[in-house]
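Every protein chain of the complex appears in place save one, which is left out.
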Amino acid sequence: MSHIDERLAALGITLPTPVAPVANYVPFTRSDRIVQISGQLSNDADGGIKGTVGEDVDLDTARHAARLCGINLLAQMRAAADGDLARVRVLRLGGFVQAGRDFSDIPQVINGCSDLMVDVLGERGVHARSAVGVYRIPLGFAVEVDAIIEID
Amino acid sequence: MSHIDERLAALGITLPTPVAPVANYVPFTRSDRIVQISGQLSNDADGGIKGTVGEDVDLDTARHAARLCGINLLAQMRAAADGDLARVRVLRLGGFVQAGRDFSDIPQVINGCSDLMVDVLGERGVHARSAVGVYRIPLGFAVEVDAIIEID
Partner (left out) sequence: MSHIDERLAALGITLPTPVAPVANYVPFTRSDRIVQISGQLSNDADGGIKGTVGEDVDLDTARHAARLCGINLLAQMRAAADGDLARVRVLRLGGFVQAGRDFSDIPQVINGCSDLMVDVLGERGVHARSAVGVYRIPLGFAVEVDAIIEID
């Protein structure tokens, strides 16, 4: 069991089979060592977390939604790295929160994904980031996060 | 006539002269083989498609708007590749839809651009993607899409 698999187990995370895109594109593309990963929704086998943060979704739930995006990103990263997350370094996350007009704690929400990257990948999970509150996330999910990673 | 020119002709598409940016920037920059293409609006010689999807723009019209963004992207890609689209591979699209609050079929809209990439470029048009619904697109256009491509 690798160091990273141990961390995932300690966190109680089983990575899902990577989610198929909801439209005509692929989960990731690679050019040399750089991989672009498609936006991952706050979805899971139980239907995930939908709704508008600050209205019908509170901060704690939203942070968990961002963590779901992170779990889906890790699943894609593992696939992109031929099963070995130890080869992955996260360069950038792009976070989108379906936010109500008066909700501006966007960074705290996306931390649910950022913290997971560092918890699982350690120093190689530390990334640059942008985060904004948008009007609508596809299918009404609460959070979407995309990523750019480097593979050894 | 190249294979790609034949596909464009079969689709009834004449690529426009690449649209000049509406502000102080350039349509694309290149670093080694990677090209960053500026966001392209759902504009054409007839004024393009403006409005809010789910309010005064319906899904079919919005999908066509995304296709207009794709046509403008292809024009920029061709310019970036010195006129030869066969040298282009699409790595990532970033789609932004000017969406009403109750409209969440964002993926279906951006498919208008994604489908075009694959129709014209074949396997080399298959890309990673993020898509969100934003509050305002520049100048009130319905859709904006940017891209990262690789050039052989």
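Per-chain numbering from 1; labels A and B assigned in written order.
Note that contacts are C-beta pairs under 8 Å (C-beta built on N, C-alpha and C of every residue); 3 or more make two chains touch, one makes a residue touch a chain.
Nothing here was measured: the structure is a model prediction, and the numbers come from that model.
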* Which residue, A:Ala65, A:Leu93, A:Leu121 or A:Ala142, contacts the hidden chain when the whole complex is considered? -> A:Leu93
* Since one chain has been left out of the picture, which residues of chain A touch it in the full complex? -> 33-34, 89-93, 97, 99-101, 103-108, 110-111, 114-115, 118, 126-135, 148, 150
* To do: Over the whole complex, note the residues of chain B touching the chain we left out.
  => 21-29, 31, 34, 36-39, 94, 96, 134-140, 144, 146
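Going forward, only the chains that are shown with their structure count from here on.
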* Structure fact -> So, in whole Å, the Cα centroid of chain A is separated from that of chain B by 25
